[in-house]
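All protein chains but one are shown in place.
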């Protein structure tokens, strides 16, 4: 059925796992993006069921809380006709002393095709690929990577601008603890953007300059030059020490509000990976204003995840 | 497909949300009831799958514990061929500081069609309709309303008596904290019943008399005159002070038991919204006896919820 609806998988897509944007080639990123737009169109803006993965079983192996990512992967799979098995850490055999890898091997022995994995430890999805034959998709591994989030951010920019190349795109806030920042950085760099990381010095390392990234501590400076602002949530749950005196002080310096919007380019795009903390990194008038594409990002997330599930499935089929 | 199996949606059904029986018209209540009986027949007493909502996605947004309501809505949706996405408060982004409305907007951006909402705060489903485009069905908002429960109680009475009009129907117990009581009261009044609320003075307000409801503090008096008794659970989890000296004392005065059944009309119907507390509001011999229609109510709940999902979906389709 997929033969008629979609072009065949290009030879330059080789991987059966999606672990991060850092280790995808530019060609692979372009292919994923292309299929995401195709799936968005094919499913009528991600609302219609197109059962081209019927008979496929996807597992959500989530070891951290999640609404949007888990539900988004589930819906993406179900709209392609796949079966979804939900697995969460709290109700599992891990509390009986089983290792993480044995849990995954057990699911594999039940003929699961794809494992979507979220874990607090960086590298966990990579580790799984060394032990598990079925496809692994990283849905966030600690502060390391969150490739489908990075890709849906990229897709949302592409939807509103024809080309990423040459755009100034700023990631603002808690860069230190953000897997979303890392996935954006690797993807956007490959696509030719000028990437800025901006936030308090305690949360933004100068080391990024070695990767060709601009480091800034002043949103007031950046906001005048940026084509896109991606406002990251302060990840209080990942911080061991307070990186700034108070939330009020953070908001004064780094919240995107009306005053700062007035200094910005007229066609600036305001993005946020969500969940947003209104009044911290973004004020309600900006979050709900005409520059905001936050809910666009959510819809595109479905398309990006449908494409991811389809791509790894096609690559796995080609290997057998 | 629905065109052949069911009559088209009448013009007098306008609403795309079901928030409570208080703001539904008599005509709308009659339509809902009519379709509930049609769905019950169509699905062979709610057991057969009739996939007339294929491609529709329903979300259960539950912020309070629930067995029967959540499972009943899920099964109703699945038996109509709809996709169901489960969402519970504990595993969600709400713990990361997201507002309730942003959570709902995120689900909406994933092209969910219907949100079934249970929340401890009265008015939450109403609030959602002001921000969310997809259909909202109230599955219980604090002590305010629980319209599908009210409707399934009404349907169960209609199943055993041809007309609600003129019947004496008593709601017994914790009226103060019961959304089931409120939904029953508004629905039954519109259908012409004589409604009595009965319980200890601390749980039954005299204010109900202003709405044409009889207030009684004596079950022994009411039981002789009632055609239907609906025995409400004492909602210990909603009470800040003890409304009566002891459970034993409550049961002495207000439990439906064999002695009281002997004083009742020969064809009295015994109902309870469940979960029941055996020995508190009802004794086992009454709960399991020939007058009890408690399990009938559960089955009718599926029909009422199938009808609700279908009605709001048809109304939404007509608007677009």
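Structure notes:
So that you can tell them apart, the chains are marked A and B in the order they are listed, and the count of residues begins at 1 in each.
Throughout what follows, a contact is a pair of C-beta atoms (placed from the backbone, for glycine too) under 8 Å apart; a residue touches a chain by one contact, two chains touch by 3 or more.
Note that the coordinates shown come from a computational prediction; the quantities given were computed from them, not determined experimentally.
Although one chain is not drawn, the whole complex shows that of B:42, B:71 or B:158 it is B:71 that touches it. Among B:47, B:207 or B:319, only B:47 touches the chain that is left out of the view. Residues of subunit B in touch with the missing chain: 45-49, 65-68, 70-72, 74-75, 78-79, 88, 233, 237, 274-278, 280, 295-296, 298-299, 301-302. Hidden from this view is one chain, which touches subunit A at 54-55, 57, 83, 85, 87, 91-99, 102-103, 105-111.
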